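All protein chains but one are shown in place.
Naming follows writing order (A, B and C), and every chain is counted from residue 1.
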Amino acid sequence: MAKLTINDAIVAALRSEMMVNPKIFCLGQDIGQFGGALQTFKGLWAEFKDTGRIIDAPISEEVMVGAGAGAAMCGMRPVVEIMFLELLNLCLGSILNEIGQVYVKTGHRLKVPLVIRTKCGVGPHRGHAEDYHAVLTSVPGIKVVMPSEPRDAMGLMRSALREDNPVIFLEHMGLTHARRAEVPDDDDFVIPLGVADIKRPGSDVTIVSCGLMVSRALKAAEQLKADHSIDCEVIDLRTIAPLDTATILNSVKKTGHLVITHEAWKTGGSGGEVAAIVAEQGFKDLKGPIVRVAPPNVPIPFSLTLEKLFIPNEQAIMDGVMRSLGKQ
Amino acid sequence: MAKLTINDAIVAALRSEMMVNPKIFCLGQDIGQFGGALQTFKGLWAEFKDTGRIIDAPISEEVMVGAGAGAAMCGMRPVVEIMFLELLNLCLGSILNEIGQVYVKTGHRLKVPLVIRTKCGVGPHRGHAEDYHAVLTSVPGIKVVMPSEPRDAMGLMRSALREDNPVIFLEHMGLTHARRAEVPDDDDFVIPLGVADIKRPGSDVTIVSCGLMVSRALKAAEQLKADHSIDCEVIDLRTIAPLDTATILNSVKKTGHLVITHEAWKTGGSGGEVAAIVAEQGFKDLKGPIVRVAPPNVPIPFSLTLEKLFIPNEQAIMDGVMRSLGKQ
Amino acid sequence: MTSNAEPEVSVRTALLRSLIRARHFDRVVNKINPGWHPATGEEAIPVGVFSGLRPDDISTSHYRSAMVASMIRGGDVKRMIAEVCGKVTGTNRGITRIDLSGEMGENHLGMLSGTLGTPIGYAVGAGLAAKYKGEGQVSVVTFGDGTINSGIFHEAMNFASMLCLPVIFVCQDNQYAISLPSSKSVAGSISKRGAGYGMPAIDADGNDVFDVYNKVQEAISRARAGQGPSFIHALSYRMGGHWAADPANYRPKEEVEEWAARDPIALCSARLIAEEMLTSDDIAKLDEEARNDFDSWAEQGKADPLPGAEEIPTEAYAPSRLV
Partner (left out) sequence: MTSNAEPEVSVRTALLRSLIRARHFDRVVNKINPGWHPATGEEAIPVGVFSGLRPDDISTSHYRSAMVASMIRGGDVKRMIAEVCGKVTGTNRGITRIDLSGEMGENHLGMLSGTLGTPIGYAVGAGLAAKYKGEGQVSVVTFGDGTINSGIFHEAMNFASMLCLPVIFVCQDNQYAISLPSSKSVAGSISKRGAGYGMPAIDADGNDVFDVYNKVQEAISRARAGQGPSFIHALSYRMGGHWAADPANYRPKEEVEEWAARDPIALCSARLIAEEMLTSDDIAKLDEEARNDFDSWAEQGKADPLPGAEEIPTEAYAPSRLV
């Protein structure tokens, strides 16, 4: 078992799939010799440059996604990197209106096996942090994935590359080069899309999280255990669309309390969907309010001091848990 | 009091504001001599054509919104029509990433008093029906409005034209030419943005609706009253962002039951936000599950027969109310 | 083949036949839905562009004429008309608004929503796929004069040129985008704009089906030979309104009359008669045959059964191949 960062794990999965599947090609800005912004295609140029399977794209996000989707409809399996999630907002004509609907609208004659890699989240980059993923989960037919650790990243990326639907793969800039962890050596190791992971079992309160919030939720859980003997179950969604509602509902059945945390703005964030599902299907299990812990509805402040106060930290999650228990 | 359709009421508000505010100009495809698709600028060309204040735009949605926003920052008050809501997905770079953040990011030095008119909803047009409004409510700084009747349409449009924030004004194609109703003659009649309207008071179940769903919810309420003596309170959101949480929470406090219905897909639709707010702030008042009544996550079918089955009707809302009461 | 050479006799007759069938197709469909968009007067463009492709080439059609394009590419007309009627016997059992795309599949793409422009991106992707496959396939795409003002056109042209993709871009210039004349909406000239992307930019007479056909065939030869994309500006005129019921009173009568004199079916017929390849009787027969076919398909479509609730799909995702 090698120890890899999230970024390395993603690149490893991509590399091993490219070796066995000639239909995969990659299209993105500066992903050739430059290796990708934040080295998201590290080492692949050296290996594949003579095959034409790594294309440096111009600043033309709409056609990058359009050409990726078109090539996918014609039997290829493109990986398009849009450098940052905010830039995906430039190509939502295709993404929201069309690519998730192709399979149904063509009577199953066409599919769109397209993987869109993109980055977001607060991190060393000091910009492009905004998490607009709720936009993507509001339409049918698209899968949205966000790993929080290297093993998941590898397994999810490999699944994405074997998937017959458009997948938007979100890479968190604060995590992707952060911590190394062991990943399986198996070139067929996959984690199916649509399956959440219980990162910490617990019996008192369910915390639903993703991306950067997973480790914060875990720390909050440890602290709550130590300070108040409150035992939190921490769920990492991993796939945000489609949601793994069974895992969430089962957990709430056990705990009776739900806290949802994400880095996106609270209003209109994807946590609303989780809350709505539980308030409908899990209502009888709920013993207290569903609490969302997320940033306020204002632009992310630039100053690092303010940015740190803006994104929910362990304390904010702990406070949320207390509120869900009616203790605050 | 004149009797007007929604469309006429909107045009009347626009016209009266244009008379008194020379900063207003209109930019949209075919809004000049043609009068706008579905006659959304009916009669204004004849009146204003010599002033240059009505501009026929090319098929360039990004720059239409961009130029509108830029002119707004420079002191004008543009009304940009994007013919259909799905086409707004072509210009979300500006809309999601920027125009709602200008006021804060420029330290209040710039504002964006921009009104974007656009159409959606199933109707005679047989296309462009998709309701993507949840996308717009997921970012800060933007107001989103959708009237369900002529009086509201007039008052909300006038408010939008006096507002210092970007407003996206959704006009439902199935309603806009449908029913005439009385509107005040007063050229200063406004309905403030951000205030929901209780279209039918009731004590047993709260139904939150907007657009086309309002009349269906009202019909469902009458039927439930007649058949089961269930007394529903029907709230018309009118403004979807920012939400009038006080009206919703007060209603649920009274009824203890909540049904949310919209024409947008259920998953990721703006009803999730309403559910989440009530499940957090109104939890103690809830006596049953929060039920969402909305279309399934698949493309809107073309055949009229199927389209009718797809969009929730009175029966679906009635069923939802029964589920919220634990009666099904 | 140069643009002065004429296509062979059989091809020329087939082109006329397609022109005639295109007009009947429009006729019946726009009776079923007068809110839709006839291409009367512009038929030489879809017919000239999409005839003569290899079966594995990929066509992506402008919405106006999309079903004609599909027909030429092998789409089933009867099934399309049933879909237009919203019937369960239709191409996609009544689920899809088919007039904007025709029957889609691996050799034919089209509009997938009500949004103009995005198909140009898909066509570029089809060209990219063709390049990877290396079997000489080309991707041919049409779009309106109004649509070239959308950003995707620019991005697509540059991208295809930069990567030397086998894509033929054809502007179906009917001189209007709804009510806005292209003389106003397109600053500069359309073909000059194409040339700005470093690819051949050619003007074609959009009412002369042979001219369109020839120029597209030349561009296809270049693309198959690895010489990259071309841009063709085919000028014609939208004889009717934007939709069938639009009186189009925003434009001068003289303009309409001038173009009425250049009807593409009449022009093509006259040429074939003058060259003694067909008699006017032959042509009347083609017309008669087409009229009967389309009328009967329309009748059938109207008579066919409506879809039931079970036809509403329950899932948008394609099945995952993972277990």
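Structure notes:
Just so we're on the same page, a contact is a pair of C-beta atoms (placed from the backbone, for glycine too) under 8 Å apart; a residue touches a chain by one contact, two chains touch by 3 or more.
Predicted model only: the values in this text are computed from it and were never measured.
Across B:G32, B:G141, B:G174 or B:G320, the single residue that touches the chain missing here is B:G141.
Annotation: of C:A187, C:A261 or C:A274, C:A187 touches the absent chain (contact as defined above).
Among the residues C:Y122, C:F153 or C:Y250, only C:F153 touches the chain that is left out of the figure. Residue C:Y197 is the one among C:W36, C:Y132 or C:Y197 that touches the chain not shown.
Residues 29-30, 32-34, 37, 56, 58-62, 84, 86-87, 89-90, 124-128, 130, 296-299, 301-306, 309-310 of chain A touch the missing chain (whole complex, contact as defined above).
Mapped onto chain C, contacts with the missing chain fall at residues 149-155, 157-158, 161-162, 184-189, 192-193, 195-199.
For chain B, the list of residues touching the undisplayed chain reads 23, 25, 52, 55, 57-58, 60-76, 78, 93-94, 97-111, 140-141, 143, 159, 162-165, 190, 192-194, 242.
Operating definition for what follows: only the chains that are shown with their structure count from here on.
Taking the CA centroid of chain A as reference, the farthest chain centroid is that of C.
Chain C has its Cα centroid 36 Å from the Cα centroid of chain B.
Rounded to whole angstrom, the centroid-to-centroid distance between chain A and chain C, based on C-alpha atoms, equals 40 Å. Counting only residues that touch two or more partner chains, chain B has 86-87, 89-90, 130, 297-299. Annotation for chain C: residues touching 2 or more other chains are 95-96, 113-115, 117, 151, 313, 316.
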